[in-house]
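There's a structure below that I have some questions on.
Only one protein chain is missing from this complex, and each of the others stays in its spot.
Note that the chains take the letters A and B in the order they are written out, and that residue 1 is the start of every chain.
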Amino acid sequence: MDTTRRTHRALAALTGTACLALLATACTGTNSGGGQDGSAAGQDVNITFWHGWSQDNEVKAIADNVAAFEKLHPNIHVKVVGNIADDKSEQALRAGGDEAPDVVSSFTTDNVGKFCSAGVWADLGPLLQKDGIDPAKTFPAAMLQYSRFQGNQCSLPLLGDAYGLYYNKTAFAAAGITAPPKTFSEFEADAVKLTRAEGDGYQQLGFMPNYHGYESTPTHFLGQYGPSYFGPDGKSDIATDPKVAAMYTWQKALVDKLGGFDKLEKYRTGFGDEFSAKNPFTTGQVAMAIDGEWRTASLAEDKPNFEWATAPFPVPDDQAASYGRGYQTGTIIGIAKGSRKQTASWELVKYLTTDTDAVVSFANAIHNVPSTLAALDSPKLDADANFRTFIGIAKNPNSSTTPASINGGAYQVSMQNLGYEFEAGKQGDLKAGLAATAKEIDAAVQQAK
Amino acid sequence: MALASTPVPAALKAKRRREAARTLAFLSPWLIGFGVFFAYPLISTVYFSFMKYDGFTAPTFNGLKNWDYVLAHYPSFWTGLGNTLWLVLVMVTLRVAFGLGIGLLITKVRTGAGFFRSAFYLPYLAPPVAATMAFAFLLNPGTGPVNHLLGELGLPQPGWFTDPSWSKPALTLLAMWGIGDLMVIFMAALLDVPKEQYEAAELDGAGPWQKFRFVTFPNISPIVMFAVVTGVIQTMQYYTQAIVAGKVASGVIGGSGQQFEPGYPHGSTWTLPQMVYNLGFQRFDTGSACVVAVILFAISMAFTSLLLRRKSGFINED
Partner (left out) sequence: MTLTSTVRLPARATSAAAKLARRRAALHWVAVHSFAIAAALFFLLPFVFVLLTSVMSDQQALTSDLWPTEWHWGNYAKVWRTPGFLSWWRNTLLYAGAGTLLTILSSVPVAYALAKFRFRGRNLALMAVISMMMLPPQVTVIPMYLFWAKQMHLTGSLWPLIIPMAFGDAFSIFLLRQFLLTIPKEYLEAARIDGCGDLRTLLRVVLPMAKPAIAAVALFQFFYCWNDYFGPQIYSSENAGAWTLSYGLESFKGAHHTNWNLTMAATLLVTAPVLVLFFFAQKAFIEGVTLTGVKG
C-alpha cells in the first residue's frame, strides 16, 4: 500500500511539474527583435538568409546575387540556407531561438496575411519610408497587393510569376487556326477543333480544363475575371460576385464540351509529372495549357518535337477589352521580427528587391518575372518573345492576384474543393455550393482572427 | 484498506518500504517519461483545445470556439474522419486477411522456405518514406512500370495516387506490401496449433476448408483479434505514407514554389494525424489542432481498451 501511495505522490509531483511547465508555456509572449546591429557604423554583422530554391541554377543565381551584395557591403556576411520549405521557416520563426533566420523568403504569397497579422515578419513600411522608397512607384500593383496585409507591408516581392497561354503552333496549323484565341468563345472553339478523340480517350486534347490538370486551378482561371474575393467587411465575396459563379460555370461548360468530366479525368490521370519532360504540353498530349513563365525555360530545355508559342490567356467575352491580363503571384521576402540584426537584414532585402540590376540578373537566371517597374522595363531583360509575353502580363494593370488572408491560402483550398465537387457533378447547385463555401471561408477567417 | 488496521511487524514493514523504494528506483526512468512525455502533453493538449494560440503571440482563452469550429464549420474534419474510417474498414481488413493468407502459405512451403520467408518479410523493413516514393514511381500512371504492364495485359490502368477514387486503394496496396509483421505473428500462431486436432479432424473426414474453419481459425482467433485491434490503432497514426504519397503524386514537394494541397487528390488521402500537423504547423491554429488531437486520442484509447480487456489475452500474467 505504501507503494501505491508513493506512486500516487510521485505522479502528483510530476503532474505538478507538468502544470508549471504549462504555465510557463502560456506566458511565452512575442519575441522582440532589436533594430540597431552596428552594421550602419561599419561593424561586422553575420546574418542568416533562408530560401526555398533547390535547383542547381537557382541556388547559383542566389549565391551570385548575395556575393554581389557582400561586395557592396563588405561588413555584412550572409549565411545562405536553401531548400527550406515555407512551413519550416515559419515554424522556426515562430519558435524563435538562436538558429532562427534573419531574412526569409517564401514561395507562396498565401501566407503573407499570417506573417503580417501575427507579427512574425517585421513591417517594412517604416524602413521603406526612411530610405525614401515609394512602394507604389517601385513595385507593380498586383505584386504590392500580395506582399502586404491590411496596410502592413511585412514583405516585398522578390521576382514574380505570371500565368498565360502556351499553345502548340504545329497543332494550330494542322487544325487551321492562325492566331491564339483572345476570348473564351474563341478559346472554346479552338479547344474543340484541336481535340481528336481516340477510342474512349484522346489522341490529342485541345485543353485540360479539370482543376487537377496542374495549373488549371480556380484561382488561376479567376485571374482572367479579376474578381473580388473579400469585401470591405473582410467577408468572403465569392457567393455574391457574379464573376466567380461565371468562372465555375464556364469551366464546367468547357469540361462538358471536351468530352465530359470522367473521360477527361481518365486522360488526366495518365499525365506525366508536371515538372518534368513528361508534362502533357511538352509531350503534345494537350495542345494548349495555362502555365507560368518558368515553362518557357523548361520547354527550351526539353525541346518538344513541335513549334510552340505563348500569349496572354483569353478573357471572358464580356471583358474582351481586358485581354492581356493574367494571374500573378510570386516569391516574397521579409525580415524576422525576432531578428536582432534588422539594419543589416534590411540592407540585404532592399538590395535583392529594389536594385534593378540585381532583380534583372536574378530574373534572367531563373526565368522568372522581375518584380520592380524599373526592372520590367530594363533592356537587359531576356528578349525572348515567348518570355516577354509574361512581362506584358505582369505590367498589365488588369492583372490580378489572390489577396492575402489572415489564414493563408485556406480560402483557395475551399474554392478548389468546391471546384472538384462541381466539375464532377457531385455538387449540382452552384449557388448553394458557393454560399456554403463562402460560409466555410468566413468561419475559417473568424477562427484565425 | 482492511490491512491498515491489522498490526504489521516492524521488520516486515521495513522490508516493504525497501521493496517499494526498489520498485520506484527501477521504474523511475519510465515514471519521468510518463509524466513529461505523456501525462503533461495530454493535459496540455486538452488545455490548448480551449485556447486561442498561434504559436507566437500569447494564448488567450477561447471557450468552446475551437470545438465549434472543427465540428461545425470545418468540413475537412469530416473528410478526414471518413478517410480514416475507410482505411480502418478496408486497409485493416485486407491487411489481416492477406497477412493470414501469407502466413498460411509460408507454413506450407517446404522448398526454399527460408528464401520465401525473407522475401515476404523484407518489404516490411523498407523505410516508409522510401517505400512510398518507390510506390509513387511504380504506380505513376504516365511513366510507371505497373500501368505499363497492366496495359500490355490489356487490363485497365488506374490513376492510382492521382485519382481520388484510387488513391486510398493505392495506399492499401502499399500497406499490403509491408505485411511482414503480420506474417510472422500468424506463422508463429499457426505452428502452435496442436497437430492432434488436425489429425482428429482428418479422421472425421474434414476437407481443407473445414479444417481451417473448425481447427485453425478457432485456435488463432485471439491473434486475429490482436492483429485487427493493433491494425486499427496503427491506422489512427497513419501519417507518413499518406502525406508523402500526396506530395510526390501532386508534384508539389519540397521547394517547388506551390503549396501542397493536403490530402491530394481532392482530400482523398487526408487523415486525422495529417490534420493535426496541417492545423498546428501549417495554419498555426494550435487550438483547432488540439481539438483534433483530443478526438484522435479518444478514438485510439477506445480501441486500446479493447486490447486491455483481460479476455483479449494481451496482458498475460506470470
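Here, a contact is a pair of C-beta atoms (placed from the backbone, for glycine too) under 8 Å apart; a residue touches a chain by one contact, two chains touch by 3 or more.
Keep in mind that this is a model prediction, so the values were computed, not measured.
**Q** Can you work out which residue in B:A14, B:L71, B:L89 or B:L105 touches the chain that's missing from view?
**A** Checking the options B:A14, B:L71, B:L89 or B:L105, the one contacting the hidden chain is B:L105.
**Q** In the full complex, which bits of chain A touch the chain not displayed? Write them out.
**A** Touch with the absent chain occurs at residues 1, 3-4, 7, 21-22, 24-25, 28, 54-55, 81, 83-85, 88-89, 91-92, 95-99, 272-273, 275-278.
**Q** Which residues does chain B use to touch the chain missing from this display?
**A** 19-20, 22-23, 25-27, 29-30, 32-34, 36-38, 40-42, 44-45, 48, 55, 102, 105-113, 115-123, 125-131, 133-135, 137-138, 143-145, 147-148, 177, 180-181, 184-185, 188-189, 191-193, 195, 198-199, 219-220, 222-223, 226, 233, 236-237, 239-240, 244, 247-248, 251, 253-256, 272-273, 276-277, 280-281, 286, 289-290, 293-294, 296-297, 300-301, 303-304, 307-308, 312-316, 318
Just so we're on the same page, only the chains that are shown with their structure count from here on.
**Q** Starting from the mean Cα coordinates of chain A and chain B, work out the distance between those two points in Å.
**A** Spacing between the chain centres: roughly 35 Å.
**Q** What does chain A use to touch chain B in their complex?
**A** It is residues 1-3, 6-7, 10-11, 14-15, 17-19, 21-22, 25-31, 52-54, 82-87, 90-91, 94-95, 107-108, 110, 114, 118-120, 161, 212, 214, 265-266, 268-275, 278, 331, 407-410, 413, 416-417, 420, 439-440, 443-444, 446-448 of chain A that touch chain B.
**Q** Which chain B residues qualify as touching chain A in the complex?
**A** On the chain B side, the touching residues are 3-4, 16-17, 19-20, 23-24, 31-32, 34-36, 39-40, 43-44, 47, 51, 54-59, 65-66, 69, 73-75, 140-143, 147, 157-160, 162-164, 166, 251, 254-259, 261-262, 265-267, 281-285, 288.
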